[in-house]
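Just one protein chain is left out here, and the rest sit where they should.
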């Protein structure tokens, strides 16, 4: 499998799973199917759109690649109508949403870091573009439906994305192959996020002070 | 009337009416006149700004055309001070806001689709840029004043914009004249939105599930 194909498949997966999370949250908020498509498309395509804008890769990627819109809408509607199938109640639906979100996060942190490196950015900036690409879609999704963004509620969230982006940048600096590095870094980010979700890991914070 | 002039007038109308809706909502939220100008300018100029950014038409259109800022501020202040003249109570004000918003929506879905086609985008993407151009100004307006966005609350809203954008794209594909197609597609979008407002049309949604 060529490196380009690996990146392509990761990208499609990220768009689909984030859009799926958007469709699920739209169902929770009783939006109609069209609203679900909007929230899902914003979740799935928001991160890459911000990445392209910040890095000056315009028009943004989906203008010349309409399949992304199709994938996003498919993911959104799958999440929206799939919500009704998870009949075991709130817990199962919230878990499905969080796991789909974790897949998108893990994939996009690597793709965002790769995009930063591709325009010659400093490694610290490539990590930043990775985190922003990973977090922005979910952020827009949550702001649209008036939730406090997951990225600010969940303590090991942006941090998982940061670990994935940093691992990818470090792997390339060590001259490891790009495709394997991308998959490995995405799996690392996913493992950290999964462990945080499963074991309730948190960061120490100062208490509420005001 | 030349085609360019038709598009120019539609654009001015869209900016004015969206800015008017922003001024009205600023009055409802007890903002001062300067805040009304901010919310109005964001509503009137937000959609076209996002369109230009996504399509890489930078600097954005109003940087070289300061009359748009003047039109937006005029629209915002008209809506702000005009709110006090509608003394028949909440209903009349909410209706005026919704109708102004519908005019902006109808015009911008066509202009956004035209902008997408102009950079050579796929027809599905041109429809998407039409919907985003139409919806984004109102979205920013509502997020700024902490309302749930109209585009997510109203079921036949983005759908009306989609119909207008699709009709315009289809008309051009059939080689109909651009100016008449633009006006006709905008009227179609307006008619759908108006009917939804007047008759309370909704889309079937799955119930609240969480």
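To keep things simple, chains are lettered A and B as they appear, and every chain counts its residues starting from 1.
The rule is short, and it goes like this: contacts are C-beta pairs under 8 Å (C-beta built on N, C-alpha and C of every residue); 3 or more make two chains touch, one makes a residue touch a chain.
The structure displayed is predicted, hence computed values, not measured ones.
Novice: Please pick, from A:6, A:125 or A:170, the residue that touches the omitted chain in the full complex.
Specialist: Reading the full complex, the residue touching the unseen chain is A:125.
Novice: With the full complex in mind, choose from A:59, A:116, A:138 or A:164 the residue touching the hidden chain.
Specialist: Counting the whole complex, the residue in contact with the absent chain is A:116.
Novice: To test your reading of the contact rule: which positions on subunit B touch the chain that is missing from view?
Specialist: Where subunit B meets the chain not shown: residues 27-35, 38-39, 41, 49, 53, 58-60, 62-64, 66, 69-70, 80-81, 83-84, 90, 93-94, 143-146.
Novice: What is the set of subunit A residues that contact the non-displayed chain in the whole complex?
Specialist: Considering the whole complex, subunit A reaches the absent chain at 53-56, 58, 116, 119, 121-122, 124-125, 128-129, 135, 139, 143, 148-149, 151-152, 155, 158-159, 202-210.
Please note the rule applied: only the chains that are shown with their structure count from here on.
Novice: Centre to centre, by mean C-alpha position, how many angstrom separate subunit A and subunit B?
Specialist: 29
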